[in-house]
Each structure stands twice: as structure tokens, then as C-alpha cells.
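The structure under discussion is supplied below as C-alpha cells; questions concerning it will follow.
A single protein chain has been omitted from the complex, and every remaining protein chain is retained in its original position.
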Amino acid sequence: MFKVGIIGATGYTGEEIIKILSTHSRIKITHLSAVLDKEEPISNIFPSLKGRVDVICEKPDAEKAKDEVDIIFLALPHRVSMEFAPTFLRAKKKVVDLSADYRLSPDAYKVWYGIEHKDKGNIQEAVYGLSEIYRDEIKNASLIANPGCYPTSVVLALAPLIREMAVERECIIADSKSGVTGAGRRPDLALSFGEVNENMKAYKINEHQHKPEINKILSSLAGEETDVIFTPHLVPMNRGILSTIYVRLKKKLELKAALNLYKNFYSGRPFVRIYDEGKFPQIRNVVGTNFCDIGIKITGGACVLVSCIDNLLKGAAGQAVQNMNIMCGFDETEGLI
Amino acid sequence: MFKVGIIGATGYTGEEIIKILSTHSRIKITHLSAVLDKEEPISNIFPSLKGRVDVICEKPDAEKAKDEVDIIFLALPHRVSMEFAPTFLRAKKKVVDLSADYRLSPDAYKVWYGIEHKDKGNIQEAVYGLSEIYRDEIKNASLIANPGCYPTSVVLALAPLIREMAVERECIIADSKSGVTGAGRRPDLALSFGEVNENMKAYKINEHQHKPEINKILSSLAGEETDVIFTPHLVPMNRGILSTIYVRLKKKLELKAALNLYKNFYSGRPFVRIYDEGKFPQIRNVVGTNFCDIGIKITGGACVLVSCIDNLLKGAAGQAVQNMNIMCGFDETEGLI
Amino acid sequence: MFKVGIIGATGYTGEEIIKILSTHSRIKITHLSAVLDKEEPISNIFPSLKGRVDVICEKPDAEKAKDEVDIIFLALPHRVSMEFAPTFLRAKKKVVDLSADYRLSPDAYKVWYGIEHKDKGNIQEAVYGLSEIYRDEIKNASLIANPGCYPTSVVLALAPLIREMAVERECIIADSKSGVTGAGRRPDLALSFGEVNENMKAYKINEHQHKPEINKILSSLAGEETDVIFTPHLVPMNRGILSTIYVRLKKKLELKAALNLYKNFYSGRPFVRIYDEGKFPQIRNVVGTNFCDIGIKITGGACVLVSCIDNLLKGAAGQAVQNMNIMCGFDETEGLI
Partner (left out) sequence: MFKVGIIGATGYTGEEIIKILSTHSRIKITHLSAVLDKEEPISNIFPSLKGRVDVICEKPDAEKAKDEVDIIFLALPHRVSMEFAPTFLRAKKKVVDLSADYRLSPDAYKVWYGIEHKDKGNIQEAVYGLSEIYRDEIKNASLIANPGCYPTSVVLALAPLIREMAVERECIIADSKSGVTGAGRRPDLALSFGEVNENMKAYKINEHQHKPEINKILSSLAGEETDVIFTPHLVPMNRGILSTIYVRLKKKLELKAALNLYKNFYSGRPFVRIYDEGKFPQIRNVVGTNFCDIGIKITGGACVLVSCIDNLLKGAAGQAVQNMNIMCGFDETEGLI
């Protein structure tokens, strides 16, 4: 049994990792920690875990934790993970970081996250954990930069077309709609029920910090600079991201050919499902699962892609465990639906 | 035109008072204030008011405000209103206080709100603003203790039966379900969408601070000590309170007689609607209105009452304006639906 | 007092028209009808109206109704309105039709609504009731084709830019998100709470029947053929449409100039609000009002527009009353917020 720990166990993402791991046959949870007033069983914080996972949640101490685990999940805010990762890496422990700290170049990081990166050396060691695209690299990685929720939904939908260089790269639009848990578990008037329910808004229009992450990966897949216009929206639901993506096609593409392209691209990838002609994914088809569902429409000279994920699973905790499974040589689907 | 001000204009209750007053033909809004970082038009804080009410919202200053108004609404938290009311009362201005500060005796206040009352002298001047029951007293009042949302829903439903002394007073149960805005507009993890949506809970079981308020008024109506078991619940909706109330009847009561009792009791009261046999109110019938809707079921030796109000209107801002209308000699329904 | 009737009074749109008219100072409701099992007070069907509007809702009979009204609202499904409108028009009564029956040419109607139009003669008499754009024509109209909810939100946002011919017309994308009442009030598994809540979906991608309506009006404003890619989405909220609209600019446009263009275009139009730089509308700012709020972002060579309306008000009942006000010479804002 691998020993697994989670730092940042009291967020929504931490809760989901715990729930997945509680049914995972190859590991045991040996460490949970988070910024807390007092150390207590995690089931006091998440009563749904009562009787299922009653491990004590401690205050964070990387030195202590590194001796208790083989693999550590950092379910921490941006700017905090880079304080913890080096200790585990030096101790030769595997790290899956769910923050943005190892996803961008140091320069881009400074621009988008507003501070100088504190662990630049490890950025180039990090493998971007978009499991379907970088599975081979993940197998040998010691540090995973687990993708952001929006980039997962946008990049998986665009990757096959982009790699075919089939789209006009200057006219790609990703209009994404997310449930509220994507904003984290914290007191904030803007996230309160009275403000969010019966409401909807666009925010950080083409200025969201996931934009450079999307463009970095797409540019790499395309082999040339790619710039998506990206608008995230907040929707009154707990979970799920639906991205509607619009591209201009460089040349005529039949729907049948497009569907084949996608099905081939994701062949052998158990968590991507391509919908048949005339069918499109809905949030409810993926909530509670690690799937990314994709539907395709060709209309005029444009292609409209619709992708759905559970932001806390394929967009965070589920993909993190999927990456752990790949890194550790477990079945890729172990513990996941 | 009467000059009207609101202190605490940036909460949900303040917002609703402003919206009502913006269509009121007899007054103009001359003062808005709240604890703020910077003074700015109220329509910056509530963009729905843009172009409708663009009055500057200032930082609170009772001395300044008292010269700008004929009547002041205190839409303030408990323990804060009593710091403001005396200034206005000394200046002979009318005060409608939406907090609990003038609803209980000084002793009860200390028990339930945890501090010594700072304006005991005015407590006995205050009239409890349950408009349908105390209309005559309200006409001549200078200080209104506007009722709590739960007490409004429970007391209006019980008053006719209680005054008839028709119920076993030791076995009255009020099971109330409230939308989330009842908890105020503030950052609080427990009120965040991710915690409230797809969830429901009971809280402060028989320990809520509205319990002594309910019991005080019911005891007064009954002419003897009355003790309700009161359980509030939080429901994933923005607005509305539905109270299901269970009483044992002292003697046989036909439904027809009960309906007559209620219709007579509330005759001439434009905002209480009694439902006919077999019909019961729903939250959606009252949201956005100042109505309290009541349905009655007689079953075995028990009577089950269902009452619905909009917690922000009949349970707060609407009733406050109704009281202003009565105090100022306006039509009781002016500005209200 | 003008005598006003509504046919189709039991849908969400009918309900809203009744609520608005109940506070309107220049009219009285003299006729309500709908397909019903039995005729009964409208307040039995919508208990929120109890004591406010208790007019009997009858079964539809155009011949009878035409003698009871000066103006009739047809809040009927597509394909049904054209059965009723001619009777009223022959009797020289004013008609506001909220269906799509008089919005398109006969040929386009047949393509998009699947049947031959039965009242072609009146189509050319109809004025498209987008109040802000066609106010002068509406003044003298006898038949208003009240706009669809999506077209209202998309066309108001695009009109100033389109008329300036400032956009690449082959690359306009309208990604619209609607609350559920837009689909009407009827039993349908796909609209049930268990299917819609905690879910979101795109539907009729670039195939929605509002697409030709959008394109017809935009082409007319642009003076040349314009083809928008239009994707509607269903969002778990009762009311509201948020449209995010993406256009490529033909030439450089500063945000300041864009804001001026919009503010001038909608000068004297009380129900369109243009947001200042860096601010964007949210559904909650317009729900319960007749406003259309618009925000503008210039980013790279693109312009992103965000518009919000209440689909039942500015997108249906509110605009219908606004049009009645204009037709009848009332204050344009009478009865509306």
C-alpha cells in the first residue's frame, strides 16, 4: 500500500481527493493537513466522512509530512504550493500539485500571479498533468502540475483540431461556464448564496489567469502561437464546467471526419467520451465522474465544440488521482468513475 | 413629501426598503448611509438601482442625518441600532428599527443578545410593529420595533387561535423554513453557495433569538405564559419563510369555524390572506409581496397551520414601510404589493 | 381608462403582463382567457394574485373578446397567435403579439416554424417591437410583433456597432444563457427540476428559431446580409438572459469611443443602461425590471459585449407593455421598473 498525504485537505478539492482515495484499493491515507484552528478528525470538518475517514487533520508541516508519505497532493492556493513542493521533491517523494504554481514559465507566472516564483528550478521538472495528452511523460514524472479546471475543459476539446492545424488560430473563442465550487471554499460575499443564486455573470473577460495556461498548451500542440479569447462565467450550480468553443475552419471539414479525428485521438483514453452526431454533453452527464464529454457541430465554416467536466473531478481531484495512478503504475481508472 | 433616510442601506433589507420607497408617492429619499470604504452612489453598490436611485450612500453620522429626515429606517444589526435611535428620537423624528433592539425587555435582551441594553428608557416607548395586530398603537408611535421575520410568520398564524385560548399552550410547535437572505448580506462560509445549495439544515433548535420574541407576543395575546418549541431551518432559496405550526386543540373545532375565526380576525387587514379549505400557501405566492398567506388544516385533535411570507418584505422591509404608512397617515398599502 | 385583455393568460408571460398591468394607472384589465378545464378567477391559477387581480379567466373566444378590449395582448404559442390576431385587427383594436407569428417573412416563417403562415397579409403591417430601435414606427402601429427574448438581448447589444458597420459580419458569435421560464410553463421532463437543477446544456446550436429573427434585424440595421452564430444555453435559474457576444472589429476602436457610441445611440432610451469601463452586467441587476444592461470590453482586435435582460420582462411582458405605452401615448415607463 502506498502512503498518501494531502496538504490543503479542507478545501473542496481536498475533500474530493479524500473521498476518491477512501475507495482506492492501492493506497492508504497517512497524512492530512490544512491551516486550522485546532487539529481534529477530518470527519469533524466534513461530516460526510464520519465513519469513513477519521484521520486527524493536522496543521501543515512539510518536514514531518515528508516522512509519512510516498506521494503528496498539494491542494493549496496558488503561491502557497511552491513553499511546500521542494521539501517533498528533495526527499524523493512524488508530488501532485493542484495549484497553478508549476504550470507556467517563471516569467509568465510573474505576470499572471503577481509575484516572483520561489522555486524556479522545479518548474522545468514539472510535467503538465493533462492525463490524456501527456500520459507518457506523467509515467516518469516526480512533480505533476495538475491542470486548471478551465484549461482541462478547453484544451481537451480543442487538442485534436489544433494539432491537425485545422483552425484559424486568431479566431478561437472559448466561452466557459462554471459552477461555484471552482472558486474555492471560503467566506466571500461574492460567493454567498444570496448573490449567486438566480444570478449569472461573466468575469475577468479575457483576463483570467487560466488564459495563459490554455494558450501555452495549445501553442505547444499547434506548433505555433495560439491566442484564445477566453471568457469564464459563474453559474448557480455547485459543480461542473461547460465550455462552448467556436473556431473558424481553415478548410472544409465534414462532421463524420471530425468525429473520427476525435475518436482516434482519444482512443485508449478511458475518460474522454466523444458524442455521436447531433448529441451534445450536459453537465449532469459528468458530475460525480472523471469524464470529459465532447460534442461537435459543424455549421457554415465554423466548428462549435461543447465540452463538459466536473470541475472538482476531471478539473482537479479526479485528474490528480488519475495522474497518481499513472505515475505509480496503477490502473489508470482505479478509484475513479 | 416626507423626507426619509435609511441607515444600513447596503444590506438586503436596506436594498428592499430603497426599492419600495423608489415607487412611493408620498416620500423622497434624502439620506442613505452604511459602513463603507468610500462614499458613492447606492447604485454602485446595487447596480439594479442604476438610473432609478442614485443617491450617495454616506458613512453613518446620526447627528448629520437627523437634520435631513422626517423619518429614519434603521436597517442595522442587533446591538447597533440602539446606538443610533436616541439621537433621532430626541430630535422628534420617527424611527422604524428593523433590528431586535427594541423588541424585548431589558432583561430578556441581555439573556438573548448577550449585552446590557444601552437605551433602556426607549424600550417602553417602542411599539411592536406587527401591523395587523397593533395598528392603533402604531398610529401614534414614534419608535417602531419592527418584528423579526420568523415571529411575523409564526405570530400572525397563531394569533387568532391563541387569543381564543383554543390551544393547549404547552404543546405548540413552530417548524420554520427560511431562505438564505434572512441571514444577512455578508461574507460567511456557512452562507456560501457551495455550502447552502443542495443542502438543508435545522439550526439553533429551540434556542434561536426569535423564540423569546414569539413567546412574548403570544403570551400577551393569550393572557398567560405561552412557550412555543421553535425550530428554524435554512433552505436553498433566496427568499421566503414557510412556517408549519402544530397545536393541540383544547376542544373540537370545525374547519369552517376556524376559517371564519381567521377571516374575521384579519378583516380589514389588506396583507393577510386566509386560504379556503384544502388550499395551502406556497412561498412563490408571496415572494415579492408584503402578504402573509395562511392555510389551516384540522386533523384529529390537532390544527396544522401553514404560513408564508417574503422574509425581506412582510418579514422586514415591507412591514417597515407598512408601519411608516400607518404612522404617517398614508394609505397603508402605498408603495407595497 | 383603456380596456386591456390578455389571451394566453396562464403562461409565465401572461402572469407577468397581469402583474404589470395591475399597477398601471391608465388601463383596466377587462378580459383574460386561456385554454382551461374550467373558467375561474385568475387568482386561483396564480394565487399570488389573490386579492389583487381576481378577474375570471375564460376560455378563448376572439369574437367575444374583441368587443371587451381596446388593446389585446396575445401571449400565445407560435402558430396560435395568427388564428386570433385578424379578428382584433379587423375590429380596429390594437394587438401586441408575443409569439413569433409576425416577426418573419412568410417564407422564413415556413422554414423555421414548419407551417404555412395563415395571415400573410398582416405580416407586412406588423411593426417589430424592439422599442428602443423602432419607437417611431411603434407609435403608429396597430400590430406589434413583440421580439423574442434572445433577439432582444443580442440585437440591443449589437445594434450600435452593427449600424456603424464596425464589425466583420462573418465572424459574429452570440453565446446566450437563459433561465428556464424562457421555455414556457408546461409539463415537460426536460424542464423538470430534477433534470435542470445542477445542470447546464447548450441546445439547438446555431439552429434555434430565434436565429433568423436576429439576423433579419441585424441585416436591416447593417444594410447588408449578416449571419450570427447563435448558441442558446439553459441555466438553472428561473429568469434572465445573459448574452456574451464576440465580434472582430474592422478597425481599431478605443473603449472610450465605443462607450460613447453606445451611450449616444441609447440616449433618451430609459430602459437601456450602458456600463462604464471595467464594469459588466449581471442577471441579478435586471431581474424584476425592464432594463437591458450592456457592458463592453475591447481586447485585441475583438470586442466582447455582455448584455443582460429579464427574459420575462424586457424579453417579453415588459417590452410588450412598453410597446403598448408607446402605441397608446402613455409615458413609456408607466407600470414598468
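As written, the chains take the letters A, B and C, and residue 1 is the first residue of each chain.
Quick note on the criterion: contacts are C-beta pairs under 8 Å (C-beta built on N, C-alpha and C of every residue); 3 or more make two chains touch, one makes a residue touch a chain.
Please read all numbers here as calculations on a predicted model, not as lab measurements.
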From B:141, B:237, B:294 or B:312, residue that would touch the chain that is not displayed: B:237
Where the unshown chain meets subunit B, residue by residue: 171, 173, 175, 177, 195, 197-203, 205-207, 227, 229, 231, 233, 235-240, 242, 244, 246, 248, 280-284, 287, 297, 299-300, 302, 304, 306
Interface with the unshown chain - residue positions in subunit C: 12, 180-181, 185-189, 191-198, 236-238
Residue ranges of subunit A at the interface with the undisplayed chain: 23, 47-48, 50-52, 198, 270, 273, 275, 279, 281-282, 284-289, 291, 293, 337
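Just so it is clear, only the chains that are shown with their structure count from here on.
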Per-chain Cα centre nearest the global Cα centre, belonging to chain: C
Chain pair, most C-beta pairs within the contact cut-off: A-C
Remotest chain, subunit B as reference, centres from CA atoms: A
Copies subunit A and subunit C touch via same or different residues, half shared test: same
Separation of mean Cα positions, subunit C and subunit B [Å, integer]: 36
Centroid spacing, where centroids are CA-atom means, of subunit A and subunit B in whole angstrom: 46
Rounded Å distance, subunit A centre to subunit C centre (Cα mean): 39
Per-residue multi-chain contacts in subunit B, two or more chains: 198
